[in-house]
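Got a structure here, written out as structure tokens. Questions coming.
Heads up, one of the protein chains got dropped from this complex, but the rest are sitting where they should.
We just call them A, B and C in the order they show up, numbering each chain from 1.
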């Protein structure tokens, strides 16, 4: 309890906790869950976007999309590294993803159905992710905070590129504009759900806030996203996907319709449109790749042994 | 030797040999090879045409192509049945196809590269097959002769449909006409090769002729094909694929350029454009299907056992 | 929604189901576990494509802007398709393909039985013509599901996995909406929900023979028959199916 008080004092003083520092088991556990889930989201998030790489409409768009998906794999990589400093290996976390013990962001259980979804994902999904992550640059765990700095920088770039892509659609032919509208309609509520359930239903929150693992409430961040995004939709000349959207002069914020939380919990439970296919794709990649990982490892060992023998 | 003479006498008298009749071992062996190879050709022949089923340009064309490929599988089925009367099972023949001990017609080692190839295959390949097969309706082995009657009837239908399909292309847009020309150019010489090497280089021929397993020489049949097909190409308004084609008043036949037989023997050896992929596709179908065959067999046995027990 | 608008939606649902399932089944061509299955699958695909010509042909008539069945098949994008999600999921192994076929055939046979008394004589005539084919499909797919479910340990396992994978796509066949209400009111087609009892009885019997366990979840994916949210698979299917027509528009084939 003394240690605990000292730990909390360090956090309150704005100090960073580093991997070798003492930390409460629950802090460690919560961080592993949160960073792991974040890393998994980057990995699984490759799939809905990867779905359009082979159908990208121009060489330029294909290159941009490839670069984005590559960045996401990179984010996954440094997030796994950050989690590993807490004493869990990447392979352990991967196994937990693959057998369903660990989650990833539910947004990636929705399908990408037309090209404009690729723009919408960059703009809305990465946009929402940034709002979630910007405060985490100040989170108490050092490696996580530093990873977030790099991630946020790249995500902002993706969000701008996504907006540019959907803008081309919104300002394009009638069919393209219709695609853009369709994307926004389908992805709006799932994007709102990315901030998690309403504060009153959210578990884990209080302790995480005290530990500065979580910096803002879900509803605060969601409101920020709505306030930022509604004018962008209007700028694109698209209809607002939520007819309940209205500027509230008094609050100084947009009012909006709450997403259908029963859908959210359904998706979490595994019943989203793509849960099964996403996990199957990741499992297949992992299983099919076993011989490659084994082969490269065996070669590395042979080389190391030969080196030792030569010394 | 007495038996042999009696056997030959029956053949010379135009009698049919039936499965239970005595026959020389070499007759049996040659027939198994020939009928088996023919059956395999029907099966492997599904692949180049099947390649376009999912891309057929209209519902009607898709239906026609499906029906044709279904017919070919049916031909395979009765040819295997005919061969089975000679004391070899379909599974044994299949294994021999899959490990390369038995062959199939080399024409199916060429790719189908545009939609008009589907018409050209029906018209040229089935057309050549018919010329090969019509005389075989009078072959000495009863089950084979009867199978040929049915096969020839359906093949003629396919050839007419194929001509109709390529005619639509030849009379279509400039791009379609170009496709038709491209098909004819690519498939002409491989079609000529379907009749086998020139008589002077052909093995097995003499004995097979005496046994009425082979009814005409390769060159006779090839000439027939050329004489029949050249006017059709002209009717379609396409250029002749062989600049050496010329009406020979004296012979009463078209002269033509001999195909490149080194290519033919290369393809036979396994170096055709598609040999490896064709056999890989058939092997995969067979291997992936093992559990299905085993499952259905196990169920049939359980049912039979239950029936016996109930009696 | 006018009655004709609803009727068009209904026809697209019928025709897109047979079109997309026919396409999926046709992908097996030349790759089946055994020759008899190659023939049977080609035959099923052929029937389904023929039925598509009827349904989409009538849809084109009802729509009234001169679009042919081919135009509807080859020139619409994902969101315009009205097939249920079940028929667009990838074939998977042979077991999944046959299980999907069975789960669809059972519904299809019951649906066509009802449509034979449709107030619209054209619908009744199509149902009349196609129900014999579908009765045969059902007989065959049911037999195969039983044979593989009650076969070896491996075939049993694979069939149970197939059923578990496909089950969440079954519910969509029985979802009713405004289109269906309009069809019921016009006496053109039954309420989808009203088919569930007969369907459940049928598949319970067959799947029991197959020694397979129906998952007890009633959760059902939706979004295909309304077009609101197809799976990612449909778009890939269309790239193949429509490429020639898209690449060479205005040609006669």
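Following the convention adopted for this analysis, contacts are C-beta pairs under 8 Å (C-beta built on N, C-alpha and C of every residue); 3 or more make two chains touch, one makes a residue touch a chain.
Given the structure is predicted, the values throughout are model-derived calculations rather than measurements.
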*Over the full complex, note down every shown chain the hidden chain is touching.*
A, B, C
_Contact residue for the chain not shown (choose from C:3, C:132, C:157 or C:246)_ = C:246
*asked:* Looking at the full complex, which residue from A:16, A:146, A:168 or A:224 touches the chain that isn't shown here?
replied: A:168
*asked:* If I consider the whole complex, including the chain that's not displayed, which of A:176, A:217, A:232 or A:257 touches that chain?
replied: A:176
_Which candidate, B:4, B:149, B:276 or B:306, sits in contact with the chain we can't see?_
B:276
*Determine and list the subunit A residues touching the chain excluded from the picture.*
43, 46-47, 50, 53-63, 66-67, 69-70, 73-74, 76-77, 80, 90, 115, 168-169, 172-173, 175-176, 281, 284-286, 288-300, 302
_Touching residues (missing chain, whole complex) on subunit B_ = 48, 51, 55, 111-114, 182, 186, 266, 271, 273-274, 276-277
*Touch residues of subunit C, complete complex, unshown partner*: 77, 236, 238-240, 242-243, 246-247
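As a convention for this text, only the chains that are shown with their structure count from here on.
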*Quick one: which chains contact subunit B and subunit C both?*
none
*Sort the other chains by how far their Cα centres are from that of subunit B and give me the top one.*
A
_Chain closest to the assembly centre - both centres taken as Cα means_ = C
*What whole-Å value do you get for the distance between subunit A and subunit C if each is reduced to the mean of its CA atoms?*
36
*Taking each chain's centre as the mean of its CA atoms, how far is subunit A from subunit B in angstrom?*
57
*Enumerate the residues of subunit C that touch no fewer than two other chains.*
none
*If you look at subunit B, which of its residues touch at least two other chains?*
none
